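With one protein chain withheld, the remaining protein chains of the complex are depicted in position.
And now, chain A:
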Amino acid sequence: MFNVSPLRKRQVIGGLIGLVVGVAAFFLLTLESNESYVSIGPMNTGHETLSCYACHADAKGSLLQQVQSNTSHALGFREKGVDFGTQDVTANNCLECHDRPNDRHPIYRFSEPRFSDAIQNIDATTCVTCHSEHHGERITLDKINYCMNCHQDLAVENDPLDVSHKDLIAKKQWTTCIQCHDFHGNHRYEVASKMKDTIALKAISSYLKGGVDPYGTDKKYSALSQEEWLKK
């Protein structure tokens, strides 16, 4: 009846296959049980059971509205664009579960101007500088000498350590700091007074990569679980 050219026929079949595969992929990859296939890498230690939506909240509006808003923005009809698909993950997402009053180094403190030089070296105003997600670790920094950025002038009265803090700083032994002090100060443990009794660097490195916690399991505050966060 109709004379369909072989080329057009192939185009239609190809289009249909693409459509079916696309719809199937969209359906399968958005199932909660298949989240690990969508994730760009293994979740960091302690986050293994989190769902995507715990951090990646849906952006405001429908997908069509988001397209409309961003097109308007591109054409100059709207002052700001909007998030597409999901909202940007910020430090506030982390703090919803990890914020606590006893944090020794809360990120907000580093917004103060006197830290402007330090944050050129290490941006402590945001969590992901040290805890980049989807790496299957705790700390994603290459080096653990970060204390040197702020504590070069440290002076400890009645120094309780057998090797003085002054000497450690003079010798630039910055990796020794966390052999006694956990950065966020959330563990309850006895701090060693002799250098030989401090936590071995190997154990610390293993912990930062996701291993056993050498500071102990007695913590002052625990981060919220996903269930607790949902109930908040």
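Convention: a contact is a pair of C-beta atoms (placed from the backbone, for glycine too) under 8 Å apart; a residue touches a chain by one contact, two chains touch by 3 or more; residues count from 1.
Everything that follows uses one rule, which is that contacts and distances are computed from a predicted model.
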Name under which UniProt lists the unshown chain, selected from "Tll0287-like domain-containing protein", "Cation:proton antiporter", "Branched-chain amino acid ABC transporter permease" or "ABC-type Fe3+ transport system substrate-binding protein": "Tll0287-like domain-containing protein"
Given A:Ser51, A:Asn102 or A:Asn121, the one touching the chain that is not displayed: A:Asn102
Hidden partner chain, touching residue among A:Ser51, A:Thr90 or A:Ser111: A:Ser111
On chain A, residues whose C-beta touches the chain left out of the figure: 59-61, 64-69, 71-72, 75, 77-80, 82, 95, 99, 101-102, 106, 108-109, 111-114, 116-117, 119, 125, 150-151, 153-155, 157-158, 188, 220
